[in-house]
Structures are given as C-alpha cells and as structure tokens.
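A single protein chain has been omitted; all remaining protein chains appear in their positions.
This part shows subunit A:
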Amino acid sequence: MRMLTRLGGPARHLFFAALALLMAFPFYWMATSALKTNDEIWRTPPTLWPEVPLWGNFAAAWNEAPFARYMGNSIVVATSIVILQIINSGMMAYALTHMKFRLKGLFAGIILFGYMVPATAVYLPGYLVLSELHLLNSYAGLILSNCVSIFSIFLIRQAFLQVSHELVEAGEVDGASHMRILWTVLVPVTRSSFAVLALITFIEQYNNYFWPMLITKDPDLQLVSAGLRSFFVEGGAYGLQWPLIMAASAFTIAPLLLVFLLAQKTIMQSVNMTAGASKG
C-alpha cells in the first residue's frame, strides 16, 4: 500500500478508479439486468449491455405491485418522523443544555443507557406494547414508535452546547419564552445540525425494513423495503422474473442515490457531527 502512495498520482488514480467501478458495479448490473429479456438474462456468458434494452420492464414491474403506494407510505412515514424528531430532539436538547432542573442528570442517564440497548433486541416486547395500545397495523404506530432517536438528541445537544448561554439569557431578558428562544434563536444558528438530522433520519426511515415489517401485516401499509421484499418472494417472481425484480430494485434505490447526489455535502458532513456527538 505504501508503495502505491509512493507511486503517486497516476497509480493511485488507477487504483481508485478500478475500486470505484467495482463498488458501483452492482448498481450497473442491476440497471442492465432490468433491461434484458428473460431469455437474455439466463445466457452465459452474460451480456454487458442488453441487445435490445426493454425500457418497458420498469413500467411492467411498477404495475405488477402497488409500488406507488409503498413509496408513498415510506415518504409519508419518514417525513412525519423527521418532523417529530426535529421537535422533540430540539426541545429535549434545549432542556438538557440551557435549562436547570433537578431530574436533568437522571434523564441524561436514562438516555445514555438507551444508547447501549440494541433496538432490535426490544422488538418483541415493543410489538406487544404496540398491540396493547392498538397501534399495530396503523400509520400512527409506524410513526410514533420511531419518533424518538437517541442519536438525534445527542446530535442536537452537541450543537446546542456550542451556542453561548448568553444568547439564551439575552432572549430571557427581552422577555421571550423558552419556546421562542429555542425556535428563533438556537435553531437558526444550528441549522446545519438539523439538516443532518433530517437527511440521515429520512434515509434511515425510508429504508427501514425489520420493525415496520413486524408491526404491519396489512399490505396497504407496507413501506417500500417490505413491499419490494414481498414482490421478490411472492408473485412467482423467485428466479423466474429477474429482469422485473431488478427493475423494481432499481426504482427503489434510485430516489436515494438521487437524494445522496443532491445533498452529498450535508450527508458527508454528518460524519463530522456523528463523531462529535458520540464524544459528548
């Protein structure tokens, strides 16, 4: 490896170009497989580009299962969760950083404790709790059960810690309420952290599979991952209709790659903040 570094620019370019191609190749393979006929896709050796690209495969896959509905569900649920997390993480972080109260240590401790518990390990009892609350099979259940994120609270807390307390005091002197100070003074100066929260949470929730799949049995409520997975398994799709399965995977993945390309700066920036939040 050090030899590569010594070799300098061209060799490293060659190395990274090859690696990047290799890493991105599954996406290319997905897209071209989606355009092939069922005959061509089973041919050996495989063709790198379809003889006659069947663009109609995308429409066929789209109509084969209610993908519009699945994607709509994912977008609605993820957006609602983002909004709720902005509100409750903002308020919680404000209380933890700029307010004084007796139970502060206890609350901070409970949340730190939550950081150590793997979410998936409490899916079974969580399912039973949702069932007691009659929230299984509902949008409310999907949204409320995911509406708190310890990561988000830590992220915003970290941002608020950097804001001088004098700013808050100045607001208090002016007679502004805490709510007003939070949303008109603190949030604007820490908006890049909120942007990171929104993007990371949206991606995570849009992609979410295990938990939403457990708590919704109604196909109308399925998020896109679960919908894609049932399309993959059911409908005689297994092994028979690989082009359609690849087409469906492609339009599931495409919006995320697009969001990533548009917001890559913010998403990459999240790395900085995540590392910071974990230290605090």
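Note that a contact is a pair of C-beta atoms (placed from the backbone, for glycine too) under 8 Å apart; a residue touches a chain by one contact, two chains touch by 3 or more; residues count from 1.
Throughout what follows, contacts and distances are computed from a predicted model.
Matching "Sarcosine oxidase subunit delta", "Urease accessory protein UreF", "LamG domain-containing protein" or "ABC transporter" against the UniProt entry of the left-out chain gives the name "ABC transporter".
Along subunit A, the points of touch with the absent chain fall at residues 1-2, 4-5, 9, 12-13, 15-17, 19-20, 23-24, 26-27, 29-30, 33, 41-46, 84, 87-89, 91-92, 94-96, 99-101, 103-104, 107, 110-111, 114-126, 128-130, 133, 144-145, 147-148, 153, 178, 203, 206-207, 209-210, 214, 224-226, 228-229, 232, 242, 245-246, 249, 252-253, 256-257, 259-261, 264, 267-268, 271-272, 274-275, 278-279.
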